[in-house]
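Okay, so here's the structure we're looking at.
Just one protein chain is left out here, and the rest sit where they should.
To keep things simple, chains are lettered A and B as they appear, and every chain counts its residues starting from 1.
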Amino acid sequence: MEGLGINLGYLLVQIFNFGIMFVVLKEWAYKPILNMLETRRETIARGLEDARVAAEARANAEQKAQEILAEAQAKAAEVVRAASERAGEVGKEVKAEAEAEAAKILERARADAETEKERVLADLRPQVAALAIAAAQKLVGEALDEKRQRALLDEFFSGVKSGKVVVVEETFAGQDVTVVSALPLSNEEQAAIQKDLGAAGVNFTVDPKILGGLIVKAGDRVLDASVAARLEGMRAAIA
Amino acid sequence: MEQSNWRWGFNRWLVLAFIIASVFAARAYPPIRPHVQLPAEPLSHHPLFTLPVIGDFYLTNTLVALVLVDIILLLLAFSIRQQAKNGGLQMLKGIGGAVEAFLEALYGMTESTAGKWAKAIFPYFATIMLMVLVANWMELIPGVDSIGFLEKSAHGYVANGSFLVKEEVAHGTEGFVVVPWIRVVSTDLNFTVALALISVFMTQVIGVRAQGAAYFTKFWNTHTLFNKPVFGAIDFGVGLLELISEFSKILSFSFRLFGNIFAGSVMLFVIGALVPVFAQSAILLLEAFVGIIQALVFGMLTMTFMAQATQGHGEHHEEAHA
Partner (left out) sequence: MSGDIVAAAKLIGAGLAMIGALGGGIGIGLSAHGAVQGIARNPDAAGAVQTNMILGIAFAEAVAIYCLVVALLILFVF
């Protein structure tokens, strides 16, 4: 041992020296450095954790935003749908109203036109009578009594002679009848017809195509005593 | 960098100048082969003090080197402590940062080997590593191992002033040898044996801390002695071999470090005496490498043995037979 230089005293010195260095280095160098490592590791872990949490929060926020957006879109669609429904209803109402109005206007116009036509025909009647008399005078060559001629014409057109319906024999007691004449009838004639037919109610209409006389319609019965029908009968008989 | 733009460089001329200067220096004062001595040389003729059992205690040149190693490490530790105190727990600056990076690498190595026992094992690993590394690299400093007192010796050289001259002394008279003031502490067996003793002893301590009394079944393995007739006897024998290997660890630890560094310094002497110009520079590079490798080996083997001691011997055994 002596030859190798190993000596208990030096050995102990070295061991004690190592002990001192061990303690001092451990306290002064290793502890702060290991703490540093630990804190650095923790910082990194915390940073990663924070990043993870933040990413999660962002994902959540995005999802929530998506949800809110979808909700808003659904609500908007609902509102639009309801509005368009109501608008459709309103439009339909308006349309119906307008249609009704138009129909009313049309009806009124038609009625107006009818009365106008009747008025025109009524205005025409004296002139037609005058024309007929003039034609007859030319034909007969002599002037009949003016009054008698008028009565004849009136009879021709109305089928009524001195308060009696001469063209129709039947009576229509208690029935509603429609009387068609070639020219509008005067009030006296109308009253006479109603009285003579014994009908409960008479509806007078004008149709110039029958030329003269009357057509009486009661339910499904039609009595054709018109000049046109008589002329047709005559034409059939001649042929 | 202006110099790097020069076509012929600058540093190469410096190297050439140093080589030429060393040729002249070697011509003027031819280097002599120093006296190789295994034990550390005492610097004082009278012992510092005398202990009752141990005997005389001299101040040796390796003790001077040991004090230098201690001072360097204490300054490092102190600067780290101050920085950690003042600067909170941020990054260290300057040489402290280098030490920190080095220790961090060591800690990572310890953690990957020893797992949860890393905190207990790391201080031994790091202290051994730092001390051995600083001690080994001290060999590279010029003047270490070569500046010292002239001592009278039976086989020395003629002294001329404070230099030795390459001249054999006349037979019968005494010559002189150099007793260096500083000699690398790793070339003192006391240092390496002390480290090896601590390493092996602390391995047992950590093993007992980790496993309790069960640790000693590694050496006195009677578990399987009666259940498995043949293998039980083999296991018992292996346990005894483990006990022997613990002692041989002390031997191999201490002599590995001592042998490598002592051989390195002897090689530096011999190369320096044989080829005084330039050759030593290459050897110095090699010695720097050997120095860090030996420090790493000493520390890492300690760490690995400690890590193995924390793991139960039993599991390993089952695995081995499975």
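Details
The rule we apply is simple: contacts are C-beta pairs under 8 Å (C-beta built on N, C-alpha and C of every residue); 3 or more make two chains touch, one makes a residue touch a chain.
Please read these numbers as outputs of a predicted model, since none were measured by experiment.
Among B:65, B:92 or B:109, the one in contact with the hidden chain is B:109. Note that of B:31, B:47, B:232 or B:259, the residue touching the chain absent from this view is B:259. Chain B meets the missing chain through residues 38, 109, 248, 251-252, 255-256, 259, 263, 293, 296-297, 300-301, 304.
In the full complex, the hidden chain is touched by chain A at residues 1-4.
The criterion applied here is as follows: only the chains that are shown with their structure count from here on.
The mean-CA centres of chain A and chain B are about 108 angstrom from one another, to the nearest whole unit. Those residues of chain A lying in contact with chain B across their complex are 2-15, 17-18, 20-22, 24-30, 32-37, 39.
The touching residues of chain B, counted against chain A in their complex, run 38-40, 51, 53-55, 57, 60, 63, 66, 70, 73-74, 76-78, 80-81, 84, 89-92, 99-100, 103-104, 107, 119, 122-124, 126-127, 130-131, 188-191, 193-195, 197-198.
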